[in-house]
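Following this message is one structure expressed as structure tokens.
Of the protein chains in this complex, all but one are displayed in their positions.
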Amino acid sequence: MIKDIVWIYYYASLILITFMSIYGIAVRPNLLKKIIMLSILSDTANMLAVLLGYHILSPKPPVYPGGTFSTTQFPSQEQLSTFAKYAVDPIPQVLVVTAIVIGLAVLVFLSFVAVLIYRRYGTLDMRVVSKKARHEVK
Amino acid sequence: MIWDIVGWIGVALIVLGAIMDLIASIGMHRFRNFYLRLHAATVGMIGGAFYPLIGLGLLSLSLEYLGITRYYIAGISFVSALFVLLTAPVGSHVLARAAHRAGIKPEPINVDRLQEDIGKGVMEE
Amino acid sequence: MARISSIIGVSILLFILYIAYTGAITPMDLILGAIASVIIASFTADLVVEKAGKLVNIKRWCYTIAYAILYLTVIEAKAHWDVVKRILHPKVPVNPSIVRIPYEVESDYAKTTIANSITNTPGTVVVDVDDKRKVFYVHWIDAKVVEDEKARKEVSFTFEKYAKKIFD
Partner (left out) sequence: MEKRLICLGVCITVTAFILAFALIYTGIVPLAPTGNRPLATIFLESTFNAEKWWIWAGSPEVVTSILWDYRGIDTVYETTVFFLAIIGAITVVRTMKLLPETSGKGRGLTVIAKTITKITFATIPIIAFSIAVHGHLTPGGGFQAGSAFAVAPLLVIAALSLRLLVERGWGKERLLALRTTGLILIGIIAIIVPILAILRHSIAYIMQNQAKLWAPAGLSAVVDLLGVKSLLSGTLFWLNLSEFLAVSAGLSLVFVLLAAPTKNFDKEVKTQ
């Protein structure tokens, strides 16, 4: 029962952070704060994916059979089956590694755009920037 | 036998770290200005991060069933602890300096020698 | 010549760090660590080391170990206990001041050791440092004395004694 409550709490807190970051992206006028909120949003999505791959572990942490650094013998099929029963699902983690890289790429590009906007308009407040840009078009 | 004792020392350090973290967060709440809160943050940094990392290293060294992985965990813990010890005070110092330069007054205060020296023009801003 | 000796010293330290971080001593790790530490030392050594001779001085290393043991057990415990008492006391008694603390060491590492030791003990934070007049400005949570020399005796006397022996 307590386990279930903890689990619901995990999901609810992630959804809460999602709401807050969407609020920040939509309402805050400062471009830098929008970018920070966007990175928080992508991190929350990654966290959700990792949480989907998690499951209740054994009392002892699972230890990889066979030596990790110097290999004298390879682990057998039974050892690996026991390990696979207790280890965490690796596939969401693989997806998250990819997603982190894409998120970083977006962040790098957005920060350069922010730098460029600041050089051009002297401010990062999007209300002022859009007003100035409209003025320029006319 | 000796490794049992080392393991229990590690556990004790980790528990001590948890308590220190709790006290530090209470202190962050109860102290009333930025500079005083830095002292509470130091409690959280050294008592709450450095000692538990040492404890984690000792604990993992004492766990036989981890095999060769335990040296790896212990090495990472000790090196991280060393880096916390080196870099945490620099963070506090830089934050305090930036706050003082930004004009945040350390209230309440008895004597502020830095402000006096800046007023005299001895200490360059 | 000085450059080569400092590169050798720094690469030995980096190699020890690599092995400690990796936690394994297979031949592959040893070879890769040696190559990497020499390469990294070659482009950072002149920043890190001023005089390579100090690196191999056994006496300085002994003082370092003695200071680490003394600092991490006795001094830290005392300072923690003091601040924890203040936090948990119902009235939160504080008596803060920013005091001047002069120092007399020469090298950058010694200054940094003193400043980090002061900041790492809860209750004292180095706010600013003046290189020309050789003073730290320290925010002290319980300023019993505010005169320079007395405050120095209270706050940084031990740190300075050891820092002088280790780095100067």
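When the chains are written out, they are named A, B and C in that same order, and each has its own residue count from 1.
Here is the rule we use: contacts are C-beta pairs under 8 Å (C-beta built on N, C-alpha and C of every residue); 3 or more make two chains touch, one makes a residue touch a chain.
Remember, predicted model here, so these are calculated numbers, not experimental data.
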Please identify which of the visible chains the hidden chain touches across the whole complex. A, B, C
In the whole complex, what residues of chain A lie against the chain that is missing from view? 3-4, 7-8, 11-13, 15-16, 19-20, 52-56, 64, 66, 68-72, 74-77, 80-81, 83-85, 87-91, 93-94, 97-98, 100-102, 104-106, 108-109, 111-113, 115-116, 119-120
Going by the touch rule given at the top, which residues of chain C touch the chain that is not shown? 10, 14, 17-18, 21-22, 26-29, 31-33, 36-37, 40-41, 43-45, 47-48, 108-109, 111-112, 115-116, 126, 128-129, 131
Hidden partner chain, residues of chain B it touches: 72, 79, 83, 86-87, 89-90, 93-94, 97
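Methods note: only the chains that are shown with their structure count from here on.
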If you average the CA atoms of chain A and of chain C, how many Å lie between those two points? 36
Express in whole angstrom the distance between the two chain centres, defined as the mean CA positions of chain A and chain B. 27
Touching two or more other chains - residue numbers and ranges from chain C: 24
Chain B: positions in contact with at least two other chains: 68, 72
In the complex, go through chain B and note every residue touching chain C. 20, 23-24, 26-27, 30-32, 35-36, 38-40, 42-43, 46-47, 68, 71-76, 78-79, 85-86, 88-90, 92-93, 96-97, 100, 106, 108-115, 117, 122-123
The chain C residues in contact with chain B across the complex are 17, 19-24, 76, 80, 83-84, 86-88, 92, 94-100, 115-116, 118-128, 130, 133, 137, 139, 141, 143, 146
In the complex of these two chains, what residues of chain B are touching chain A? 65-69, 72
